[in-house]
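What you see is the complex with one protein chain gone and the rest in place.
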Amino acid sequence: MAAFEHPYVPNASAGPRRRLLDALGIADVEALYAAIPADLRVKGVLDLPAPLPAEQDLRRHVAELIEQNRGAGDLLIFRGAGCWPHHVPALCDEITGRGEFLTAYAGGTYSDHGKNQAVFEFQSLIGALVGLDVVTPPTYDAAGAANSALRAACRVTGRSGIVVPALMNPDRLEQMRGFVRPTAQPRAVRQDPATGQLDLADLEAKLGPDVGAVFLEQPGFLGTIETQGAAIAERVHAAGAMLVVGVDPLSLGVLAAPSDWGADFVTGDIQPLGIHMHAGGGCAGFIATRDEARLVAELPTTLISAAPAEGGGVGFAWSTPERTSYDTRHEATDYYGTTQWLWGIGAAVYLSLLGPKGLAELGEVIMQRSLYAARAVARVPGVRVPHLDRPFFKEFVVTFDKPGATVTAINRALLAHGIVGGHDVSRLWSGGPAMLMCVTETHDRAAIDRLAAALAEVLS
Amino acid sequence: MPPRVGVVVNPIAGLGGRVGLKGTDGVEVVARALALGAVPRAGARMAEALAALRARRRDVAIVSGGDAHDPVGGTNAADTIVAARVLAEAGVDLLLFAGGDGTARDILTAVGDRVPVLGVPAGVKMHSAVFAASPRAAADLAAAFFAGDAALAELEVMDLDEEAYRAGRVSARLYGFVRGPYRRDLVQGVKVGGVAGETAALDGLAAEVASRLGPGTPAILGPGTTMRAVAEALGAAKTLLGVDLVRDGRVIAVDAAEADLLRALATAEDARLIVAPIGGQGHILGRGNQQVSSEVIRRVGLDRLIVAATPAKLASLHHQALRVDTGDSGLDRALAGYRRVVTGRGAEAVCRVVA
Partner (left out) sequence: MTAPRNGFHAARWNEPLIQDLSEPGARGLLPGAVEPAIRAGAGDALARVPAHVRRAAPPALPEVTQHRVVRHFTRLAQMTMGFDVTTDMMGTCTMKYSPKVHEHIVRAARLADVHPGQDPETLQGVLAILYRFNRMMCAIAGMDEFTFQPASGAQGIYTNACLIRAYHAARGELGRRDEIITTAFSHPADAATPHVAGFKVITLMPGPQGYPELAALEAAVSPRTAGLMLTNPEDTGQYNPAIRAFVERVHAVGGLCAYDQANGNPLLGIARAGDAGFDLCQFNLHKTFSAPHGAIGLGCAAVGVKEPLRRFLPRPVVTLDGTRYGLDDDRPDAIERIRAFLGNVPTVVKAYAWVMSLGTEGLRAVAETAVLNNNYLLANIRRIKGVAIPWPENTAPKLEQVRYSWEPLHNDTGVTTMEIEQRMVDYGVQHYMPSHVPVLVPQPFTIEPGESLTIEEMDHMIATLRAIAAEAYEEPEVVHHAPHHASVARVDDGIANDPATWAFTHRALAKKRAAWSKPRSAAAKRHAGY
């Protein structure tokens, strides 16, 4: 082993390496690899690019690659569908960038008291939003949270059937199909495309004695706000099943908490809470439920509990680790590992900054901007907004009359105008080309007017 | 409420070891040991444990059962038994004794599983699962128990046949079970809501084993708590110490002797032999299972042997190895090697079996 000088490997330099070899009484590090059979050893060197050991060279190289992207600074992004362009307060970046949090890992009650408190506060602030006493730290993403909650509800009810809304996020449905494969495949309940509302009669028909869990999105994937929540919950419970509602937490400044109208589990995505899109890397979820032992017993994640400290203060301890796959191993019914706790800390900062007034104001701002945009877009010849007269939050469906139009072609044309158009939901819509447009607090009037103008031009 | 520890010391325990004698049962052996200059050490070991416990829990109240034996007199197990009973009646939270397997047996006779028991090792023979590894380890475990940090389990009380042992023949007996705290090397902890993790693990294991027995399949169930759980899953009640034959939810031979089993096997087709590791040494055949003789094992067939153990039980065994000691060296050799062990619903482990 030749000496290697690099700041990341201090003991590979000649001096320290020699000292270590001498301390061990060996001539070469090869002696330490004696257990590995010779025929398994790499012959020669790995086929990797020539390295850039100097910081400025590395930085230039990667920056040049990143420069080939376009982001919200270059384009107007009107796309959501699971990852949304929202404002990220400076403090969120500051705190998630702090080295103490960034480079922490599995320290416990005493060594990482700060991290535990921050994530407990995440649990608390989400709990305040959704109106529930039990909230998990971040999960892998919102779909994973929903999947875990649905299977938990099935275990609690002792049934395996899962019912989902027909117009739910198809990618999340796909994730769900994979996850519940060993137990039962989800069945769809009809949603009225015109209104986005769940078909209660079809729900009743689908609520057989084998159904343990029903999933609902609020707002729905297509942006519509479900107004029959209580009626849905009533039917679900009457059939002996449990209701899992997936939310956009940003909407909970203006919309009622689903636990108020009967949700047993609430799940959601925390990326809208002060986390950049990061090309999809900002996704993370949460699960919330009531403070009942039999429900908590089925949560697969770490859970941070407050606990009394000597002298009257409050500390934090990890609760009942025997629920998690770390302990259950080969009997695990769900799995958990390193997830996205750093984004949970960012979300805690965000909610602490916004406060109740801020969240309510923001919710209204988003609704106004997106309604303004929907009306503007609906005025463009050849464009319809089917849910224009329904209440929706942040996202809405846009359809196109032009014969032969495809969302792909329209989006490509919009791109030439510096605009990222909505997510293609044509297959879900079954009635010609349809896209899901997203408008947030980041889109000012000028941006929205530009969108309408560009659409008009693209479709003419 | 300050915890109350009842203390029983067998002052002659351990006498034999230091002077090269195998155990201290029998008045002649004690006399010889003392003559050879052996110093009773059980008292000193208990004192060390109590001092360490007091340092951890200043409020612990120590209730003495007194020296159970006249150090110069004979092995009066009756004194141990009286002392233990007095302490149990006094309502102590934990009965702490210093001694060896002999003392453990006396404690078992005295209190059964009525009060939690923990042994400070001071004897020569300590095969019972009720002993901590050292006086300080005992203090740590007792302190954990009082803090609510250790679970209670049924722990085997084993003892060797003294005469056979000195004649070079190893033959052990399972005498019964006491309940005691143990610092498990955990695989499953206590479940939310307080249901003991080990109980849930046993339920899953028993259900899995039961599911492998078709209708009409007779099963010989060895002793122990695991086998009792399997019997329950099959709808039968079972003795803790004996070997029973079960079929279709009914016990058709209770506490069977070897002859009973052979007779039953003569007419049974496709019988299974189900055993669990016993004691801290993990014996599946041999110790405590004498009724399941080598002849019985051969009649059933090695491929019809099912070994069942929870992951926590396996974790507690030294090197997770199971032991066989049937007395038939050829059979022991055939049994040795690696074997699948049922550990839960749809779950198995592969463990080494050593002869």
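Per-chain numbering from 1; labels A and B assigned in written order.
FYI, a contact is a pair of C-beta atoms (placed from the backbone, for glycine too) under 8 Å apart; a residue touches a chain by one contact, two chains touch by 3 or more.
Here the structure is a predicted model, which means the values were calculated and not measured.
When the missing chain is restored to the complex, the residue among A:118, A:198 or A:451 that touches it is A:118.
Of the candidate positions A:208, A:358 or A:381, contact with the unshown chain belongs to A:358. On the side of chain B, touch with the chain left out of the figure occurs at residues 1, 52, 55-56, 133-134, 136-137, 139-140, 144, 147-151, 183-190, 192-194, 311, 314-315, 319-320, 337-340, 343, 346-352.
In this section, only the chains that are shown with their structure count from here on.
Averaged C-alpha coordinates give centres for chain A and chain B that are 51 Å from one another. Of all the residues in chain B, the ones that touch chain A in their complex are 186-193, 197, 204, 311, 343-345, 347.
Those residues of chain A lying in contact with chain B across their complex are 293-294, 296-297, 320-323, 327-331.
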